[in-house]
Structure formats: C-alpha cells, structure tokens
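Here it is, the structure, as structure tokens.
Moving on to chain A:
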Amino acid sequence: MKQWKILMMFILALATSGIAFSQGEQERLNTLAFEMPRRPGAVFSHDDHTQTTEISDDCAICHHVYANKTLVPDESSEDNACSDCHSLQPDRKNSISLVNAFHKRCKECHYDLGKGPVLCGECHIKK
Partner candidate 1 sequence: MGPMVWISALICIFGLLVKFILIIKEVYEKERYLLSYITVRHSLRSIIAWLIPFYPRSTRMRPVYYGISYLFHVLLFLLPVFLMSHIVLINESFNLSWPAMNDTAADILTIGVIFALVFFVLRRRFIPDVRFLTSFMDYILILMVLLPFVTGFLAYHQVILYKWIVIAHVLSGEVLLIVIPFSRFSHMITAPLTRAYTGSEFGNIRHARDW
Partner candidate 2 sequence: MSGNETISIEKSTDDAVENGLSRLTPQRVSHVINQVLHQETGARFKAYVDTCMRCGLCSDACSYFLSNDRDPSFSPAAKVKQTIWEMLAKKGKVSKDFLRRAVHIAHLECNVCRRCSMYCPFGIDIAYMMLLVRRICHKLEITPQYIQDTVNSHSVTMNQMWVKEDEWIDTLQWQEEDGREEFEDLRIPLDKQGVDIMYSVIAPEPKFQAGLIYQAAVIMHAAGMNWTMPASPGWDNSNMAMFTGDNEISGRIARTFFESAARLNVKRIVMGECGHAFRSTYDVGNRALSWAMPPFEVVHAIEFYHELLTAGRISIKKKFTKRVTLHDPCNVSRGRGLHNMARKIVNMTCSNFTEMTPNKEHNLCCGAGGGVVNCGPPYKKERMVNNRVKAEQLAATGAEVLIAPCHNCHSGLEDIIHHYKLNMEVKFLGDILFETMEKKIYRPEE
Partner candidate 3 sequence: MEKKQSWDWNTDLKEIPVGEWKARFNWVEELNISPDGENIASVVNVDEAAFKICVNGHVGDTEYEKIWSLKSLPDNGFAAFVCADEEWTLIVNGQEWSSWFDFIWDLHITPDGKHMGFAFQKEGEYGMAIDGLPWNRVYSNMAGMTLSNTGTSAAVVQVVPMKAADVDGFKQGLFSVAVNGNTFHNTFLNIWDISFDRAGQNLAAGIRLDREAYTIVKNDVIWDRKFQGVWKPIFSNSGNVLAPVRDAGKWKLFMDNEPFWKKGYDQLWKITPSPANNDVATIVANHFGKWSVAVNDKVWKMTCDTMISDILYSDNGSCLVAVLKDKGLWNLAVNQTPWNLSADKVFTPCISPDGYLVAVVVEKKGKFHLVVNNKIIAGNYDLMTTPVFSPDQSKILIKGVEKGVYKRRVISI
C-alpha cells in the first residue's frame, strides 16, 4: 500500500520535474506535500541513487516500512508517499516529521557513506 503511494509520488515527481528540468536542468524532489515550502525542493536523482552499488538492491532503506514503531524487515513501500506516514508535524503514530524524514534519511546516509551533500544549500540549491 504505502509503497504504492510512494511510487505514485515518484511518478508525480517525475512528471512535474519535467518543468524543473526545462527550467533548471536538475531533477528535484517535489514539495507538494508541504504547505508553504521555504526552500526549493532538494536536488535528487532517483537513478543516481538506485545505481550506486551500496543501495542498488535495497529499496527499503528509503522505502521502509514501520509497524508499531519497529522496522518491518524485508518489506518495502515504494507505492506509498513519504507523507502517508510522515506528517508535517510529528505525532503519536510517527515521531519523525516529513521534513526530518527527508533531511535525516538523506544526510545520515550521506554521512555514513561519506558520499553526497550534507549542507542545506547543497541540496536546496537556489533556482
């Protein structure tokens, strides 16, 4: 279920990113789930990420599934949108807000692997 939603989001993202491409040339995450985004969507290439060896096999690193606040192993959620689980404000169900879901997922991975941008403006590049 969730995976589907996320997949749909990616499709949507891909569709809208066409505009981004036409203007800026870079693929960005969409910001539709945010009410009033303060920063341009982060530069993000799904292909680059799936093609890197470290995570090529394991979609569930990003497209993870949690049940009762514990990670469900061997399940992924490509068809769900991130905002399905991560609401704008952390709540009882999920303590990680949508912003932090993105920020933490990206940066922690980048730190751990020693690869990829970690500073705000490296992803949220001004258009």
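Regarding candidate selection, all candidates are chains of the complex that A comes from, given by their letters.
Going forward, contacts are C-beta pairs under 8 Å (C-beta built on N, C-alpha and C of every residue); 3 or more make two chains touch, one makes a residue touch a chain; residues count from 1.
In this text, all values refer to a predicted model and were calculated from it rather than measured experimentally.
Q: Just give the number of the candidate touching chain A here, out of 1, 2 or 3, all from the same complex.
A: Selected candidate: 1.
Q: Give the list of chain A residues in touch with candidate 1 in this complex.
A: 38, 90, 95, 97, 99-100, 103-104, 119-122, 125-126
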